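The complex appears here minus one protein chain, its other protein chains still in place.
Moving on to chain A:
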Amino acid sequence: MAGSNEVNANESKMAVPLNTWVLISNFKLAYNMLRRPDGTFDRHLAEFLDRKVPANATPVNGVISFDVLIGRTSKLLSRIYRPAPSTSAAVPLLADLYQPPSADPFPVIIFFHGGSFAHSSSNSAIYDSLCRRFVSLCGAVVVSVNYRRSPEYKYPCAYDDGWAALKWASAEPWLQSGKDAKFRVFLAGDSSGGNIAHHVAVRAAESGIEVSGNILLNPMFGGNCRTESEKRLDGKYFVTIRDRDWYWKAYLPEGADRDHPACNPFGPNAAKLDGLPFTKSLIIVAGLDLVQDWQLAYADGLKKAGHSVKLVYREQATIGFYLLPNTDHFYQVMDEIKNFVMTNVQ
């Protein structure tokens, strides 16, 4: 690990508020305990340690949530967040939950939580909080997908689940809005969720489902070579090259390396995206995230293939800045997301 532990702790402590530092360091510590050198994962301990919240059909700050099984035979769970339906009843009826939140066009955000493909769930407290915020921000209906995680489920399970959720949502009549009864969908995700959003968007483009926009927060990409940012920032701000390698090994197929197209969509093995009706992207990169070179390469790759990209580079931000509403990064990025959605929902 580059740099001594003490130096790294001091550096990262100067970059974020103290409670953020505690939160992210706690995750780092816990996650270190869960990854085993032989590639297995202590799933039971992971579930024990993860702080979860139940769905809640009682409005809290104007937002309600409920869990849905997408298809009875499939076990794909998703948590739906939406503005509280206007009803005289104190608690919305089941029928109310499925009323469109407005007659005017509203966005549907299909959200893929982060966790490097292995951690967290749609009912993890950190993501419940974030999804609620998206609803408040954009008047959106958010579908947070509880995709299957590695190492138990490797590529392409997460993408398959993301695709299943998108297809399910596209067929729900209450998620269509506006005079043209259109399904105005955005794909969003942080870390591995951002990676999933990209790959589901590719499938959507190939299959003729129109996506209004992609929102990628610190998306997880990589490749075989060690980029400059990886070497420079290794171990300095909560993340190490070593743990990134572990997670890729856990997700990618047996024997694959990090130039696999799932990990490196603009690498030597990737299919071209030129000519595909791929959606517009809002890509948020944190300047203290060691994989930023891959994220910037991703943005470049999209542009070169002729697709619209808005890149937001927060120089002093670390991973996880969007988990706590206590920095400029948080509020300004939320603003960017809101503008992007409002602009492209028409």
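Convention: a residue touches a chain if its C-beta (ideal position, glycine included) is under 8 Å from a C-beta of that chain, and two chains touch if they have at least 3 such contacts; residues count from 1.
Everything below uses one rule, namely that contacts and distances are computed from a predicted model.
Enquirer: Hey, which one's the missing chain according to UniProt: "CDK-activating kinase assembly factor MAT1", "DELLA protein", "Ethanolamine-phosphate phospho-lyase" or "Gamma-secretase subunit APH1-like"?
Expert: Its UniProt record gives the name "DELLA protein".
Enquirer: Identify the residues of chain A touching the omitted chain, counting contacts across the whole complex.
Expert: On the side of chain A, residues 1, 5-6, 9, 13, 15-19, 21-23, 25-26, 28-30, 32-37, 42, 44-45, 47-49, 51-63, 66-69, 72, 75, 77, 79, 83-84, 90-91, 93-95, 97-98, 123, 125-126, 129, 133, 136-139, 240, 242-243, 246, 316-317, 323-331, 334, 338 touch the unshown chain.
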